[in-house]
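My questions all concern the structure below.
Every protein chain but one is kept in place in this view of the complex.
Letters A, B and C mark the chains as written, and numbering starts fresh at 1 in each.
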Amino acid sequence: MSARYGMVIDLDRCTGCGSCMIACASENNVPSLPQATARTGLTPLLVRKVSNGEDGERRRAAFIPIMCAHCEHDTPCVKVCPQQAVEVDKATGIVMQMPQRCLGCRYCMTACPYHARYFNWWDPAWPKGMEKSLNPGVAVRMRGVVEKCNLCHARLHAAEEKAAAAGKREIDPADYEPACAEACPTGAIRFGNLADPDDPVSKEARSPEAFRLLAELGTEPKLYYKSKEAWVRALAESNSARNSEVQHG
Amino acid sequence: MKLTRRDLLAWSAGAAAGLIVTPIPWKILDDTSIWSQNWPWIPQPARVPVEIRQSHCTLCPKGCGLRVRMAAGWAVGVAGMKTHPTSHGALCPLGFGAHQLNWHPQRLREVRHRGNASSWNEAHAAFARASSEGPVVIIDGYPGRAASSVYESFAEKNHGEYRVFRGTELRSLNPYESWTGVPVTSLGYDLENTQTLISFGAPLLDGWGTPGYVTRLWSEKSGGVDDPQLRIIQIEPSLSRTAARARQWLRIHEGSESALASGLARVLMEQNLVPAHPPIPAITISDAAARTGWSEDAIQELARTLVSRPPALAIAANENPTVAALNVLLGSVGARGGIVRKEKISHAYVSASAAISTARAVLIDSSVPWDFAPQTDAEIFRFAAWNGGPTKADWLLPAPGFLEELTDVPTAPALPVETYAVAPALVKTTFELQSAAQFLVGIDSSLTPPEKTIHDRCADLFKNRSGTLHAPESIAIAKIESVQQLKEQLWKGAVWVGEASPPGGLKCELKEWPPEPIPATAAGWADSWQAPVLPPLASKLYIESNLRDAPERRNA
Amino acid sequence: MRTGRIAIAFTVGVLVALVLGWVVFPRVLYVKKNQPVDFLHKTHADKSGIADCSECHVIRDDGTFAGLPPMEKCAACHADKIGDSKAEAILVNNYIKTSEETPWLVYSQQPANVWFSHAIHVKRANLACSECHSNYGESDQIRPYEVNRISGYSRDIWGHSMSRLRRAPHEGMKMSDCENCHQKHGVEAGCLGCHE
Partner (left out) sequence: MASSTLMDARWIARGEERAPLSRFLLWLAPWIVLLAIGVYAAGLCLYYGLNQTNMDNRFAFGLWIFLDLGIIALGAGAFFTGFLVYILGRTELKPILNTAVVVGFICYSGAVSILMIDVGQPLRAWFTFWHPNTHSMLTEVTFCISCYLLVLSLEYIPLLLRNRQLKQLPSFFVFEHQLHKLVPVLAAVGTLLSFFHQGSLGGLYGVLRGRPFAFRTGFLIWPSTFFLFILSAIASGPSFLILITATVEKVTGKKLVADRVFRRLGYISGLLLALYVAAKSIDTLVWLNFTSRSEGFAPWQFYSHKPFGTPILFAEIVVLGLLPACLLIPETTRRRRWILLCAAAMACSGVLLNRFVLTVQTLALPTLPFDDFLQYRPSWQEIASFGGVIAYGVILYSLSYRYLPLFAAPKEGDPPHVSGH
């Protein structure tokens, strides 16, 4: 039985606190390097602040978490990788980035319309002793390779192993939740199996309220958003960055 | 036979041809690529089993429930405890990186005296001498713990003083303490029942109070909901995170919150929107409009909104008597959805101010924010797990860091119910640490050590038979069979929650309309964060992204 | 004459390269290390009646594999010396009495980026231990651990045969070996299935 994991993020519930970003980095042993900047840092999950472009009291702001959308169809990064370091996992639909295979050509980064892929510009490093706090399930990446959200695959591994030990073929959905969804204090990030019609997240993704960024590119991303605020939806669904006032600072 | 150049060429050609059919080039190609996948200067996590432990965050007094992933005696990941009755699985963003804090480069690893390395023995001797020579002031940032009782008894026995540093949430409750006599630690905001919540700059959705308590209520009742049961109206000069997500953001001139509160009070009274008639504020509606930059109509409309969906509650960012008086006018003090009194009345603590007149020594607990700098000539003994930069303290004493000591977790500030939990020492320590309480017990062995106090408190809880244990299923305390069982549960991360007290029991009348306070603002978690340093991963929020502005104080 | 001489020089060149590549190179590439204790699987199977690998190499309830048994497991029987072999003395004096974990060198150690689940292979796929680990359990001789100087991998990953052409059936634990077995059994895992 093949699953299609995806997310629905309720933008109306996102307060932009950033818990998901830190939980993600911690789960996946992403380093925080003193040299890194907003353009060279590693943020497999990045919450972006957007505004309606107005000034004064008419100004409104919202927060849009951006991560790998795990495009299902004609996945831009998969088809460009010269050495099969990226693939759409058949069993889960996870677009899997293999840092050990990657040669760091960064072609996939130019292919990704969401800028959800990050390059390890430096070798990872931690202050002395802090390597003891690394998550045992996730291998640390070396410099010179691309990384991105793998949907906390170490948790999927743990769930699979647990199921196998218990003599089951399918994992218990309760055992597999990515760190961001787990961390979200308002439940804005919801994770589920889009292939399961009864899954609440799958239902939500099919509701008319749900939308996707750059859906017209035709890549069938599995990262859905929803918002009741008209300006948020208009902004997120427009394909044009006409508004030069748009601020994500 | 002489070797010629031609022989050498032929030999080289043969060697090159031969080399291709040996493993040398291919194995080197393969092995160097494998080497590049595992090059040795990159740390790799240990291959050890992961064990889940539940506990509580003790970095600040909000006591959020933790789900800690442990490997080989170290914490390797932190998440919120989903079943926690007040924090509901949420943590502040920094909490998610807290397990790395113990290795922060700014960690205090040795006793330091005026910038030089010293020892615990010298520190003991110095403090013992000082306390015999004159009064000692002990400042605590996290009252109500077993450690706090050590400080209190020490201060009492040595004719010293015990003072408590209050965070912004407690400070916002200060006016009610002075009006009702109920200490701030026994007061709370009953947000569960509030329908209209007007915040005068309080970062309600950005780490205010127990973050999970507020955000869960908001996300269940308000975020993305068509007809919200909790309407947050944010009064703030700039578009903060809370303002961005509130039902309504009303922009106001910097520092005019009190003027608006007074103006609203005037409208409420003049238009008979509320029954009570306390003293009328001096400010006129047109004055309030001028100060806030609003129209008079806007103030009147807001006043009507406030009474349209009761209960309404106003929360100030800091100590603000006019906002408190507005609550009195709205009838929110001692009422459902307003300011309530917890069942158990603790005694009032002297609030710590920076000015300390007569003291021979000042001992500052590690829970007091690093920036708190007493103005005194006394010898300062500063306990801290992390060095937050330049300090006036004479002694820097390395205190336990994240999850390194057994401590109890009393009720978080501003919560409407009593809670009690325990955070056992989960992780190993690699150097010599002492908490301030251990330090004092080491000097005066007649003091009750914190472990004993925690045991006594558990015994009391068991004896009183009231409240519920959340562990993670709820168990009424009456069903617990022994103190031992209770302790076991608490050590495994259970939380005791007291009975909700009935509304009322909190009488508050104003004799005169309070004067405007000096404006003071509060930032979100950055302000309530008690540790002097941030986890390295916090750089994701303010350097590697543009999500937040960098806090002013940052230790790389 | 001239061409003959060239042919000889060429052949000598080829031969030198072959000797260098097939005889000298493997010896230079791998460093031999001895295990801290001369542990014999056979002795334990025969004398102490340990019948099953899983008695010491445990799969935990959550599915994780404990790998080599901890010191307490050895100490349960070897609290005091059993017999007076040299290995026994080393075990008891250096490790059990100091309660220090024995720094075993793991022949089948995979790198950090590999995720191999014993639970899935043993419990779900019902593979016998010997399918991958050969007959270690019956070995009556401890062999040295050989480590690749460049990659740091155990020699067992590549296999003993340098050419990888004439290998014993269970020799080699490179990715291609995993892939071959998966293909043979018709099990598709994808990258995600085995890498972290």
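What we mean here is this: contacts are C-beta pairs under 8 Å (C-beta built on N, C-alpha and C of every residue); 3 or more make two chains touch, one makes a residue touch a chain.
Bear in mind the structure is a predicted one, so any value in this text is a computation, not a measurement.
Asks: Report, in label order, the displayed chains that the undisplayed chain touches.
Replies: Counted over the whole complex, the chain not pictured touches A, B.
Asks: Looking at A:45, A:67 or A:112, which makes contact with the chain not pictured?
Replies: If we include the chain that is not displayed, A:112 is the one touching it.
Asks: Which is it among B:32, B:271, B:295 or B:474 that touches the chain not included here?
Replies: Within the whole complex, the residue contacting the unshown chain is B:32.
Asks: Spell out the interface residues on chain A facing the chain that's missing from view.
Replies: These residues touch the chain not displayed: 35, 37, 39-41, 48, 50, 64, 66, 74, 76, 79-85, 101-107, 109-115, 117-123, 142-146, 213-214, 216-219, 235-242, 244, 246, 248.
Asks: What chain B residues would touch the chain not displayed?
Replies: 29, 32-33, 35-37
One rule holds in what follows: only the chains that are shown with their structure count from here on.
Asks: Pick the pair with more C-beta contacts: A-B or B-C?
Replies: If we tally the contacting C-beta pairs, A-B comes out ahead.
Asks: As a quick test, compute the distance in whole Å between the mean CA positions of chain B and chain C.
Replies: 50
Asks: At least two partner chains per residue is the criterion; list those residues in chain C.
Replies: 60, 62, 64, 111-113
Asks: Hunt down the residues of chain B that sit against at least two other chains at once, touch-wise.
Replies: Residue numbers touching two or more other chains: 37, 44-45, 47, 49-50.
Asks: Note which residues of chain C are touching chain A in the complex, please.
Replies: Chain C residues touching chain A: 59-64, 111-113, 115, 117, 119-120, 123-124, 188, 190-193, 195-196.
Asks: Name, in rising order, each residue of chain C that touches chain B in their complex.
Replies: On the chain C side, the touching residues are 5-7, 9-18, 20-22, 25-26, 29, 60, 62, 64, 66-67, 111-113, 148, 150-153, 162-163.
Asks: List the residues on chain B that touch chain C in their complex, please.
Replies: The contact residues of chain B facing chain C are 6-8, 10-19, 21-24, 27-28, 30-32, 34-35, 37-38, 40, 44-45, 47, 49-50.
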